[in-house]
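One protein chain omitted, others in place.
Presenting chain A:
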Amino acid sequence: MSETTTPAAVGAPAIASKSAAAIDRAKAAGRKALIAYLPAGFPDRQTAIDAAIAVARNGADIIEIGIPYSDPVMDGPVIQAATTQALANGFRVADVFDIVAAVTAETDAAVLVMTYWNPVLRMGVDEFSRRLAEAGGAGLITPDLIPDEAAEWFAASDKYGLDRVFLVAPSSTPERVAMTVQATRGFVYAVSIMGVTGARSSVSSAAEAVVAAAHAAGAERACVGLGVSRPEHVREIAAYADGVIVGTALVAALRDGGVPAVGALAKELSGGFEPAAATPSSTGA
């Protein structure tokens, strides 16, 4: 692996990050950011758009739109089932730009796309980035692209002013945390646990250490994802991180109760930023 140099060299014009701005707005309002994942095309194109809008109107500061992919190695059964259904229903990668545009037009949320890398490579990294920027997207979260392999993405994200959210994990060495923090724009995605996506009854204590390592390496914003499903998780993570990422619980709510349910869960989860007494005790997922 070659050493990665950060392309945003000293003296280059700073690129405004839409997701950083969203996190900072939440902070200014005295809370942390709620970041919500939903897959594009699930259960169908229009419902996915309606669900993302409902989530944004119920407290989510950043929306992650996932691109359904044939080989989602980082996803657990709930998201696998949802994205498999979206693909079976005829989801096409270019549909994601329409969804991003619709959610951006209807809400104040920053909209990131979360994608495995091959669909981006296939379209062409520059072409994908151009269309994402045109649609108003904030940038990309790349679960299977590490900065070591991201030269093309560095160039395109700088050219089109897009955020590049890389992941750090409990297993990341201090050297890799530092390198990844350097490569990131927007926020660092702190993986809470060694595992795939899925709701868990508690959030691993490893998450706090990952966030601390990212902050120590100079990350201004680090948000925690994987396993978060309840308002009490949100409260716990808000104590040390800059944002909380929820995926599987929202996908399950959308699957079981449609747009109203996913909106209600977002509202309940964002209640986790309030003092404990104000939060309903029921679980969302």
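One rule holds in what follows: a residue touches a chain if its C-beta (ideal position, glycine included) is under 8 Å from a C-beta of that chain, and two chains touch if they have at least 3 such contacts; residues count from 1.
One rule holds for everything that comes next: contacts and distances are computed from a predicted model.
Colleague: Identify the UniProt protein name of the omitted chain, choosing among "SpoVR family protein", "NADH-quinone oxidoreductase subunit L", "Ferredoxin" or "Tryptophan synthase beta chain".
Modeller: Listed in its UniProt record, the absent chain's protein name reads "Tryptophan synthase beta chain".
Colleague: So one chain is hidden, and I want to know which residue out of A:82, A:120 or A:135 touches that hidden chain in the complete assembly.
Modeller: Touching the chain that is not displayed is residue A:120.
Colleague: Considering the complete complex, identify which of A:24, A:106, A:126 or A:149 is in touch with the unshown chain.
Modeller: Answer from the full complex: A:149 touches the omitted chain.
Colleague: Suppose we count only contacts with the excluded chain; which residues of chain A make the list?
Modeller: Contact residues on chain A toward the absent chain are 1, 69-74, 76, 80, 84, 87, 92-93, 117-123, 143-146, 148-149, 166-173, 176, 180, 191, 194-196.
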